[in-house]
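What you see is the complex with one protein chain gone and the rest in place.
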Amino acid sequence: MTTIPPKTPPQTSPQAPVEAPAGMATAPVAASRRWTRETLIALTAFALFALLPVLAAGLEDTFMVFFAIRVMVFAIAAVSLSLILGFGALVSFGHAAYLGLGAYSVAILAEHGYWDVTISLPVTLLVCGLFAAVTGAICLKTRGVYFIMITLAFGQMAYYTATSLSAYGGDDGLTMWGRTEILGSGMLSDRTTFYYVVLGVLIFCYVLARMIVASRFGRVLQGAKQSEMRLRAIGIDPYWYRLVAYVIAGMMAGLAGALLANAAEFVSPAYMTWHRSGELIVMVVLGGLGSLAGSIIGAASFLVLEELLSHVTEHWRLIFGPFLVLVVLFGKGGLMALIPGGRKND
Amino acid sequence: MTEPILQLDDLTKAYGALKVTDHVSIDVLPGEIHAVIGPNGAGKTTLIGQISGALRPDGGHVRFDGRDVTALPMHARARAGLARSFQITEILPAFTARENVALALQARAGHSFRFLRNVSRDRDLNERAGQCLAELGLAERADIPAGILSHGEKRALELAIAIACKPKLLLLDEPMAGTGREETDRLVEVLQAMKGRYAMLLVEHDMSAVFALADRISVLVYGQIVATGTPEEIRSSARVREAYLGEEAAA
Partner (left out) sequence: MSATLFAVQTLNGLQLGILLFLIAAGLTLVFGVMDFINLAHGVQYMLGAYLAVAAYAVTGTFWGALVLGLAGALVIGLLLEVLVFRHLYDRDHLDQVLATFGIILFLNEAVKAIWGSTPLTLPMPEVLDGSFELMDGLLYPVYRIALIVAGLAVAVLLYVLVSKTRVGMLVRAGATNAPMVAALGVDIRRLFMLVFGFGAMLAGFAGILAAPILVVEPGMGDNLLILAFVVIVIGGIGSIRGAFLAALIVGLVDTLGRGFATDIAKLALSPSAANDVGPAIASMLIYVLMAAVLFFRPSGLFPARGG
């Protein structure tokens, strides 16, 4: 009986062994089938999102539309985290910072009278990209648990900075008196238009993330997750690839943040607490690591579960906390593994 | 005289008081197989580390292909044409054999900051990867995840990845480690066939493989090179017998 924790052998990356056995158990043909299944699940999700406003109009349920917007926004953030967590094994515990940075970029610009997307979009991407580049350059020098703690610390740094921005509401947050304009037009203030714009951004981000995963770049990223030493031996230094992936993920989450600010017409430091970062990780893992469609499903299930449980009791976390522990201890592969057509549990 | 492709010049490395590499100077000529043998604990792994760039020597120089690479990290040396295999198999288990090789080809082709084209549909890359695999008898197994290949196949895949890098020198760290008799014979055949195309520095425990393949053999004992010569010279050297082969026979 040995309960020795596997001390990280020096030549492999710490998270490497996680995914490997799953991949190994798969038959050779399964790779392409897995992609088809992934596509089908994503298409189904998008179709449901597209039909939802129609359904909601029939039921005269406006809450449903608001709620679905929230789900889609967090799905974008989860997809962005999934890119580095699921495919690069980079456990970033500060991802909510980008949600907040994106939201604050839009809101602060609006506060100063810059409402148009032609300004707010580039600024948001630039701010998030820069923050990711600078902090990522430091974080990615470290491995394993150091990486987790440092991303967490930088996330907190962003959070505390936001709370101390007294000119922009500090702790209380900042109200945006309207929504981002598109070339001077206020079309986003129409709820349905805004809804479909969010859906469009979600689809765009999902497709982009999938292309990246399947590209040469994506192969390097996934290779580095399995064996850093092997990559060095064939002449690839994983550092720069991870950094670029980290920046892409940060910008994508920033985009989600910008949409979040628009959806609520309000921003607050609460968007970037470390609990939020933890929840993003939960969404990705709940959906299934290594699946981008899974992250969408994960985000949706998390928020629906939160919504349902909070109807049962105000203290819904009393149920959700142990549920999470059980999922970690006994669930493998996340919700994607439960959807038919996947690999059988062996 | 031809310029050596790899030249170790007075390399030293110590861990505390223990000298694991003690003024080692050897070279590998183009097209040559130069084997390094030695008992366990002779410092072979440390030497490999210093050649590949995983370890920095305390003193001395590593010259590769006409330039001093002592300060270069492993990935830069790999790009310069130094490919290695690992003693303990180091492959990407979730990737197929073909993907493993294709990644090496991709690395060889330049940077991989290409985000949009689907690499698994890159016919040219896949075909060339298939050729490398075929050369090592893995054509049939190309689309199987590397993690479920047999041990011998994994060793062969290591070599396939190495030759995909189109190296100027192959640094082979016990390529026969843990393989059965039959597989060893097959790997010797494969290396025999590649002989002349690549210079190789072969560190190996299997003496029959070493004597079958090597043009020259160096004997490393306690961090020092005690002899360098042709297989015949090494076989008949009293000093080597005393320092190494005798020890093995006694064991």
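Each chain gets a letter, A and B, in the order it is written, and its residues are counted from 1.
The criterion applied here is as follows: a contact is a pair of C-beta atoms (placed from the backbone, for glycine too) under 8 Å apart; a residue touches a chain by one contact, two chains touch by 3 or more.
The structure presented is a predicted model; accordingly, all values stated were derived computationally and were not measured.
**Q** May I ask you to name the displayed chains that the omitted chain touches in the full complex?
**A** By the stated touch criterion, the chain not on view contacts A.
**Q** Which one touches the absent chain: A:V117, A:I150 or A:M336?
**A** A:I150
**Q** Looking at the whole complex, which of A:F49, A:F74 or A:F93 touches the chain that is not displayed?
**A** Hidden-chain contact among the options goes to A:F93.
**Q** For chain A, enumerate the residues touching the unshown chain of the complex.
**A** Given the touch definition above, chain A has residues 1-8, 10, 14-15, 17-18, 85, 91, 93, 135, 138, 141-142, 144-146, 148-150, 152-154, 156-157, 160-161, 163-167, 274-275, 278, 281-282, 285, 315-318, 320-325, 327-329 touching the missing chain.
FYI, only the chains that are shown with their structure count from here on.
**Q** Between chain A and chain B, what is the gap in Å from one C-alpha centre to the other?
**A** Computed from C-alpha means, the inter-chain centre distance equals 42 Å.
**Q** Which bits of chain A are touching chain B when the two form their complex?
**A** Per the stated touch rule, the residues are 11, 19-24, 26, 28, 31, 211-212, 214-220, 222-223, 226-227, 229-237, 241, 244.
**Q** Using the touch definition up top, name the residues of chain B that touch chain A in the complex.
**A** Those in contact with chain A are residues 52, 54, 73-76, 78-79, 83-84, 86, 90-96, 99, 102-104, 106-108, 112-120, 143-145, 147-148, 161, 164-165.
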